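This report concerns only the one structure given below.
Note that this complex is displayed minus one protein chain, with the remaining chains in position.
Right, chain A next:
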Amino acid sequence: MEANIAVPTDAKNTWSGGGQKPFGASYGKMMMWFFIVSDALTFSGFLAAYGLTRFKFIDSWPIADEVFTHFPGLHGVHAPMYYVALMTFILIVSSVTMVLAVDAGHQMKQKKVAWYMFATIIFGIIFVGSQAWEWKNFISGSYGAVKTTDGKILQFVKDGHQIALSDFVVGERTDHREEHTRKNGLWFENEGTISTYSVDQVVNSYKSNPDILVRTELIDKASKSKTILSREDGLAQLAKTKMVVEGANLEVNEYGNTIFADFFFFITGFHGFHVFSGIIINIIIFFNVILGTYERRGHYEMVEKVGLYWHFVDLVWVFVFTFFYLV
């Protein structure tokens, strides 16, 4: 047995755990590990719930590389997953600079620790910024779709590729619908953004353009791609159109199942919040390093402990990346 048994002590040094070191680890480090275990269980709860929901809708779940297709500077270019791969790489590199800071701490090299911590913070900020950009694209959407009365999303394709509403919708909207702002209707009342096109406009544009086909959410088992309907079937589905959907939020999602968007916001948001708090903690420790706190304390174990948290955030992202973007 390698474990020690805690011995009662009169010393009032609860935070450091005194001289007791079960498993040869200090109080703080061991508690950081156990916090990480509990946080890992939280995240796996979310991912397992995502798994349950995905299996529930296994025949209609959105296909990730048709959803996340943007890359900064490349407008309208279909770039599946390149951006999220870059984000993953950035987070791995930030993990490396963090572990280099820990390594420099073991050798009591204050300046090196400070520089590596600084690099870690910068990479962390870049990652959170990238995530915000990813959210922005997801929220504003790329193509637009319509939703039917039975809750299904219909997208539009031309020559086998999905096209945006703006690529084929023509004419003026016939319902004379205008967005209700605080100025043009009831005083100091307003509504949310209304869609660019009306339902009639979309349906009529479909009718007048024989090149356009309707694509449903249903996944064809043999080819593992979404089913494209014939002109007649498409029209029959479009007759049930309730609303035009542009982008994704917690209520509607132009890419398919709304609950896909809910899970995306919740899980990547929760992870992003972890990254954010990791950055804050890293900044605090960074200033402590500069002020020489750990130099005076004689060891850099605090850097090691926040390092554990930071690596954990990277570890979670590895799983989020796999289950949201790859599988």
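Worth a mention:
The rule is simple: a residue touches a chain if its C-beta (ideal position, glycine included) is under 8 Å from a C-beta of that chain, and two chains touch if they have at least 3 such contacts; residues count from 1.
Quick note on the criterion: contacts and distances are computed from a predicted model.
A chain of this complex does not appear here, and its UniProt-recorded name among "NADH-quinone oxidoreductase subunit L", "Metal-sulfur cluster assembly factor", "Cytochrome C oxidase subunit IV family protein" or "ABC transporter permease" is "Cytochrome C oxidase subunit IV family protein". When the missing chain is restored to the complex, the residue among A:R54, A:H180 or A:R231 that touches it is A:R54.
Among the residues A:N137, A:Q162, A:S195 or A:T216, only A:T216 touches the chain that is left out of the figure. Which of A:A85, A:A132, A:V170 or A:I284 touches the hidden chain is settled by the complete complex: it is A:A85. Interface with the hidden chain, as seen from chain A, comprises residues 1-3, 23-25, 30, 33-34, 36-37, 40-41, 44-45, 48-49, 51-59, 65, 80-82, 85, 88-89, 92-93, 95-96, 98-100, 102-103, 106-107, 150, 152, 216, 218, 222-224, 227, 299, 301, 304, 307-308, 311-312, 314-315, 318-319, 321-322, 325-327.
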